[in-house]
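Note that this complex is displayed minus one protein chain, with the remaining chains in position.
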Amino acid sequence: MHRFANPARFLRIARVLTPLLTLIGLGLAAAGLWIGLFASPPDYQQGDSVRIMYVHVPAAWLASGGYLGMAIASAVALVWRHPLAAIAARAIAPVGALFTAICLVSGSLWGKPTWGTYWVWDARLTSMLVLLFLYLGYLALASAEDERHGGDPAQGKGAAILALVGVVNLPIIKFSVEWWNTLHQGPSITLTKSTIDPAMLLPLMLSLAGFTLVFGGVVLMRMRAALARTRTAARGRRLAEAYA
Amino acid sequence: MTHAEFIYPSYALTIAGLLGAVAWSFVAMRRAEAAVAKERRR
Partner (left out) sequence: MTRRAGLGRLRPKHQRLVLLGAALVALGGASALALTTLGDRATYFYAPSDVLAHAPEAGRAIRLGGLVERGSVIKAGVLTRFRVTDNAHEVAVNYTGIVPDLFREGQGVITEGRFGANGVFVADTVLAKHDEKYMPPEVAGSLHKVGRVG
């Protein structure tokens, strides 16, 4: 664990990975969305509305995958007091919240032409909305705590604990469509099978891979920004003490 | 394309969100790292 604890080592790796993940990710996402919009077949039931899947599913994946990442980073921050972990959790939160919002809005725009409604309070849609509130709660708590601790994210514990408590929502989102009757359909892709035609699976996979890489690149950028700000702040404090 | 009034807005929103996140984080990173580099030169 402590081999990665070293911010200098992290920065060396991150400087290489940031442009790599971002640019490859943008390329794959562009290809996926282009095929999804113009070069893939309509669905036998939904017609063209199925194209919303290529933006909705990656957003939904990043919303819940991002939350899991944030929770793991929070656990590492709480147990190992690893400074990079607290920075990582704070870097993921706003990006995860953004994709949760995109998931909700694109899902709403998909629901109207297919189900006949923008919104229902079924278990899947409601638990996804709860995820957005968990992200927003985390962001508010983290910023309040960091302000109290002079901008040091490793000091506060409340936000990390909130992130961990919120993890119970992830299996609820995942299994809501199986535990309860919902308007939202069941999973199309499981470990063993897919009920999506290959012609539609290709743009979906490209877009999923692309969005995930870009997400990684953006999180690295935000971590680098946070690390740089910590250094500037530390230097400012040292100078202030030296001249005091 | 049928239902274009739902499909295009969902793509526009998602692409804007993705590119916006990249641009916003890139600017924040460059600004913060430039400040460190400037101090080091001093």
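Here the chain labels run A and B in written order, and each chain numbers its own residues starting at 1.
Here, a contact is a pair of C-beta atoms (placed from the backbone, for glycine too) under 8 Å apart; a residue touches a chain by one contact, two chains touch by 3 or more.
If you're wondering where the values come from, they're calculated on a predicted model, not measured in any experiment.
Within the entire complex, contacts from the absent chain reach the displayed chains A.
Contact with the chain that does not appear here is found for just one residue of A:120, A:139, A:154 or A:202, A:120.
For the options A:108, A:143 or A:182, the residue in contact with the chain missing from this view is A:182. Within the full complex, the residue among A:16, A:79, A:144 or A:239 touching the omitted chain is A:79.
Against the chain not displayed here, subunit A makes contact via residues 41-47, 50, 53, 75, 78-81, 113-117, 120-123, 164-165, 167-168, 172, 179-183, 185-188, 195-197, 199-200.
As a convention for this text, only the chains that are shown with their structure count from here on.
Separation between the centroids of subunit A and subunit B, computed from CA atoms only, is 15 Å.
If you check the complex, the residues on subunit B that touch subunit A are 1-4, 6-7, 9-11, 13-15, 17-18, 21-22, 25-26, 28-29, 31-33, 35-36, 39. Contacts from subunit A toward subunit B in the complex involve residues 18, 22, 26, 29, 33, 37, 42, 47-49, 51-52, 55-56, 59, 95, 98-99, 101-102, 105-106, 109-110, 112-113, 211, 214, 217-218, 221-222, 224-226, 228-229, 231-232, 235.
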